[in-house]
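The complex appears here without one of its protein chains, the remainder shown in place.
Going by the order they are written in, the chains are A, B and C; count residues from 1 in each one.
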Amino acid sequence: MAITRSKPKMGIKERYASMTRDLGWETSYQPMDKVFPYDKFEGIKIHDWDAWVDPFRLTMDAYWKYQSEKERKLYAVIDSFAQNNGQMGITDARYLNAIKLFITGVSPLEYAAHRGFAFAGRHFRGVGMRVASQMQSIDELRHAQTQLHAMSHYNKFFGGMHSSHLMYDRVWYLSVPKSYFDDAMTAGPFEFLTAISFSFEYVLTNLLFVPFMSGAAHNGDMATVTFGFSAQSDESRHMTLGIEIIKFMLEQDEANLPIVQRWIDKWFWRGYRLLALVSMMMDYMLPKRVMSWREAWEIYFEEAGTALFEDLSRYGLKMPKYYEVANWEKDHLSHQVWSTFYNYAGATAFHTWMPNDNEMEWLRDKYPDSFEKHYQPRFEHFIKEQKKGNRFFNNTLPMLCQTCQIPFIFTEPGDPTTTCFRETHYKGNRYNFCSDGCKDIFEQEPEKYIQAWLPVYQIYQGNCGGKEIEDVLRWYNFNLGEDNGEYLDSPDYDLWTQWKESQSRAV
Amino acid sequence: MSRNVSITLLNNEDARPVVQAIEKDNPACIINHLPSLVKVDMAGALRINRQTVEEILGREWNVQDIHLCLVSLSGEVEEEDDFFELSWK
Amino acid sequence: MALDIKTTIIKPKRHTYSHIAERLGSDRPASRYEEASFDVEPTSNFHYRPVWDPRFEIYDTARTKIQMEDWYVLTDPRQFYYGTYTINRNKMFEAAETQLNFVETRGLLANLTEADRTLVQKIILPLRHYEWGANMNNVQITRFGSGTIVTQATAFNAMDRLGLAQLICRIGLAFDAALADTDSSCLHATRAQWTDDELWQPLRKALEDSFVVEDWFELFVAQNFIMDNFVYQFVYTQFDDMLIEKGITSISLMTEIFRKYRADSSRWVNAVLKRAISENEENKKQIAEWVADWSKQVTPAVKALALYIQPEQADKAVQICEEAVQKHITAIGL
Partner (left out) sequence: MSVNSIGDYSFDSRDKLENFHGAMLVFIQWEQHLVYCAPFAFPLPPDMLLGDVMKNIVLPAYAYHPDSEKATLEDFEKGQWLLDNKPLQADFTKSLAENGVKHQSILRVTIPGLDGLVGQGSAA
């Protein structure tokens, strides 16, 4: 059966061009360089802004049509989730700790992206790029807001989610995502797009959204699944902006290649370090697991990333520097990160715990070359002591990497027993790094990274609410004994156990 | 070596005819079902034809309607009135 | 039994986020607008200064002379967050599309005289560039403004302006389609009119001058209050009235959305300004100064249009326009 339709007078491309690119003009009452003061200093040479082609040619009427339909569906789910006490349908309340990390560590990034893309959406002199950036800007606002709305219901019952935006400005581990995005927002517009649209959205974000949201579905969290996938459908547009901006810069001038390569090296490494948090979400925080961090890394970086960089090699672009280190770390990352948060559970707005026997078996199975040898003994010790009533809380404060701001928890590539230290000197001061990747980034722009607001050192300088750890945690707006600590000792656990007991009584 | 392109769609009613159309027009594709997702991999290039989707649906379908169920993709995008294509150059 | 569980155990610990409860003065269930908007913008402990403007922090209240104890008092009476905004605009633009299609399918544009058609094309179509300029200014405010409550509304307004610019393109395409026998596109001709025709130069100059304004609140006043009030009043009210008097209704149908949009956005713009003015005397003085400056800049633009449309009525038309704008100025407390 053939569907007949009237032929549009104008093809999608032509129509789109007349509704976007044609809107702009060369200013003459004010010089273009004053109207667009920020799109040249980075050294990217653009000869023909009109050569930019947006593959998704959404005009605003179409944008509103699709987005409003998505929003209607999303809020219908959120409403019914709340009305039906959907929080009781998740696999286990432990799962929500991943959500706490999400709302405090990811949602504020969505918001930062909103403002960052507004900058790009105003300050490129090419109209097409501006329109694409603007749509992404309000998409990102959407993500921040739908996440606040979806999680609002969980916040009513569980700890750790009540103060996400204040925590983002203050809490020690949240300086990792914050410094990442602050770094991008303080860069010029081309670097911003390389950082966020390409390195993060195209190369790395699948690792966050796809397995994680699939995990949410697997664990009965329909609220998160719905906002997650609804957001992800915008993400495909964003990813495409990412690859197009790289191609555009590389096609415009050969001299752009070294700049773009340097940015890709930098932002791959910064993004990868940021995703360390995601590795533990996947391997430790989902009661029902979808795939391991290692498997996700193989599918979404080693396979998809390699195909992508092979494609871009026609412009002379190479795989990001230190990708081999990241590949090596796939066997270790999540375990090292989980150990860290187990150490510092007293100072986090989410709970940690030790894996049970089945989970240990899963970890051995997924990580045959690393888990049993290097991490299981550590965890068994934790479990043994915890059973004796001696749950480990590391009461010191850790040394932090000057660039990624993660504690020095990473080990030498190829040697999981020796902590990795790198250093450099700048204007008579010493700076320390967790990796060659982070050291390189600092050395490219030392003036920038010496400004880093490193939480531990800020505490010692007296800028975080007081001398005692408790003072600091109050300054973080933690409800002590509720937001932080061991999961098995938490009000979350008690509440969940009560619910489950009363449900089984009811049955 | 022919590299894989890939498209991930929601596992829902908006996506079902699209997945069927992909299967029909790209017989060599590999379809993976994940919780609430469908990920389709294909060596080289993958094409979604409007006409095929419309035949399956029995009504008009706009290529841009794919935005209602698209979750992720890998490959360079070409979107026209009549098709949506992913490929590596 | 299920009911039993609900009443005994499923009692919320709290009803909203901590910072919202603090603002509301009690832990009561908050609206979606409140949860989506309050305190979302980071306020402290920024890591690095922008390399493109090291004078300021990433978010910096020193980017405007206007001072507010709390930026979050500048609420939007429409209570738009992304969801409500998008659903609202989809409806608004679908209605506009229906009206546009009606004009197109009934061939109403073909009925215009050559002179009227030229007049309409010349006055309406170049305004797509004006809308695009308004988009630029609102995106600028979205990046540099203070407080999510302000910047989300400007973000929505920026997208409105892109949508409206595109709607004018659609009107141009409708004209092109109505004149199927000619190859030339009136839409494509508008850019040259905008950049070269004397008629548009005062407005283009005012707009381009606004592009380089550093103070985002001044930009808000210049674009969303002064320029918009003058242009919308003159074109979409007075010019439209004139067309109706001449018996031309097709243009009114196609541009009705502009009047709807303006009524809607005015409520928000006026509310923001009124509240900022009531905050302190310095704000009031500063905003009054900006209002006067920008009125002076935009009046010649309106005058140029008025002279073109009906030279003998020009002074009167400008006066009507000024009086209408003055009502808004009075309404915000100046």
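Going forward, a contact is a pair of C-beta atoms (placed from the backbone, for glycine too) under 8 Å apart; a residue touches a chain by one contact, two chains touch by 3 or more.
All values derive from a computational prediction rather than experimental measurement.
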Chains on display which the left-out chain touches in the complete complex: A, C
Residue in contact with the excluded chain [from A:32, A:319, A:383 or A:456]: A:456
Contact partner of the left-out chain, one of A:20, A:343, A:403 or A:479: A:343
Residue in contact with the excluded chain [from C:12, C:54 or C:77]: C:54
Positions on chain A contacted by the hidden chain, ascending: 37-38, 41-43, 188, 336, 339-340, 343-344, 373-375, 377-378, 381-382, 385, 390, 392, 394-400, 407-409, 411, 416-419, 421, 423, 427, 429-432, 443-448, 450-454, 456-458, 460-462
Contacts of chain C with the absent chain, listed as residue ranges: 49, 51-55
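We take it that only the chains that are shown with their structure count from here on.
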Geometric centre distance via CA averages, chain B-chain A, whole Å: 27
Junction residues of chain C - those touching two or more other chains: none
Shared-contact residues (touching 2 or more other chains) in chain A: none
Residues of chain B touching chain A in the complex: 3-6, 8, 10, 34-37, 51, 54-55, 58-60, 64-65, 67-81, 88-89
Chain C - residues contacting chain A, complex: 1-2, 4-6, 8-10, 12-19, 32, 35-36, 39-52, 58-59, 81-83, 86-87, 89-90, 93-94, 97, 128-129, 131-132, 135-136, 139-140, 142-143, 148, 151-152, 155-156, 158-159, 162-163, 165-167, 169-170, 173, 177, 187-188, 191, 194-195, 204-205, 208-209, 211-212
Touch list for chain A against partner chain C, complex: 9-10, 15, 18-20, 22-30, 34-35, 37-38, 41, 59-61, 63-65, 67-68, 71-72, 74-75, 85, 88, 108, 111-112, 114-115, 118-119, 121-122, 127, 130-131, 134-135, 137-138, 141-142, 144-146, 148-149, 152, 155-158, 161-166, 168-170, 175, 178-179, 182-183, 185-188, 448-449, 451-453, 458, 477, 498-499, 502-503, 506-507
